[in-house]
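Only one structure is covered here, and it is reproduced in the block below.
For this view, one protein chain was removed and the others were kept in their places.
What follows is subunit A.
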Amino acid sequence: MLKHILSGDMPRSKILSLVLVVIFLGLAFAPFLFPGTRSLDTAARICIFIALVASYDLLLGYTGIVSFAHTMFFGVGAYGVALASVHMGRGFDALIAGTLAGALVAAILAAIIGLFSLRVRAIFFAMITLAVATAVAVLFSQMSGITGGEDGLNFKIPRAQTSAQKYLADPVLGVKINGKLLNYYLMFFGSLALILVFLRVVNSPFGRVLQAIRENEFRAEAVGYKIVFFRTGASIISAVGAAVAGSLYAIWLRYVGPDTTLSFEIMIDILLMVVIGGMGTIYGAVIGATIFVIAQNYLQNLMVVAADATSSLPLLPLIFNPDRWLLWLGILFVLSVYFFPKGVVGRLRGERK
């Protein structure tokens, strides 16, 4: 049963299974385990980034395609929801229409980029995606009449998904049962559904071909696979996944802007998360995104604590100065790549090389 839900892709390591179960339960019960707006916000971000990173890993880890356009698709989904909500008025129909439209646009964009440029060498494809993504980001920040420019767009989501809507008079386990909670579970189950779909895709016959192309495209072609179509197919699925994650993100933030979706920094974050977790496994995305988002949100707090604790010692408080959190993130990254060249998942599975 579980095996079927996971599409036969078992974690294949006791510790990895344990870590995944902890993350799953942690996110499933986040509102009750970690009360507070900030924790809930972090949990929702983790959910969304897991889905986003997994969709990117489908390209990078499974198919061996380097693309810098992933945030563009993320943004397309986010702007889709925002624009629909602004123009159609707040409502579920706007959210659904925006999500579908975003996914469709992402699919078309990915198909066009793929069919035109996945024939060329990998490095050129990477460059083309970079160029297109940059152009789109500039376009979105310039067309302020439509997209709100650099300021982005604020919009309203249905009241049923906000804290204004109370579902129970009394809190359960100290947590208010309101629309905000419902909204969190939309993020949770939305991301979970995406992950399960990706697991299925990568373990399908199609997914095996993607791995074959990554391993040896020359041979994959010689045994009869038309690799351009497979690569384009992978790009489209990945783009649609990113767009849906983007829609969820916009719904969660009730805002969209270049900085939350389209920026190159987010692209770098995605790359880091894939590499930290382990390329070529969906579970790598789960772990990479969890570690990264937590570090991003709490490393500074941790450093405040460390700086205070070491305040009487020489030098150490300087090193732990919260303003240096990015340095620490960098160090964490370098260490993780050095010690886990196959990512955390590769390490936990005991893979060598």
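Everything below uses one rule, namely that a residue touches a chain if its C-beta (ideal position, glycine included) is under 8 Å from a C-beta of that chain, and two chains touch if they have at least 3 such contacts; residues count from 1.
Following the convention adopted for this analysis, contacts and distances are computed from a predicted model.
S.K.: What does the UniProt entry say the missing chain is called, choosing from "Assimilatory nitrate reductase electron transfer subunit", "Carbon-monoxide dehydrogenase large subunit", "4Fe-4S dicluster domain-containing protein" or "ABC transporter ATP-binding protein"?
M.R.: Answer from the record: the omitted chain is "ABC transporter ATP-binding protein".
S.K.: For the full complex, which residue in A:233, A:257, A:278 or A:343 touches the chain that was left out?
M.R.: A:233
S.K.: In the full complex, which of A:93, A:215, A:265 or A:308 touches the chain missing from this view?
M.R.: Counting the whole complex, the residue in contact with the absent chain is A:215.
S.K.: Spell out, residue by residue, where the missing chain touches subunit A.
M.R.: Counting over the whole complex, subunit A touches the hidden chain at residues 7-8, 200-201, 203-209, 211-212, 215-216, 218-227, 229-230, 233, 237.
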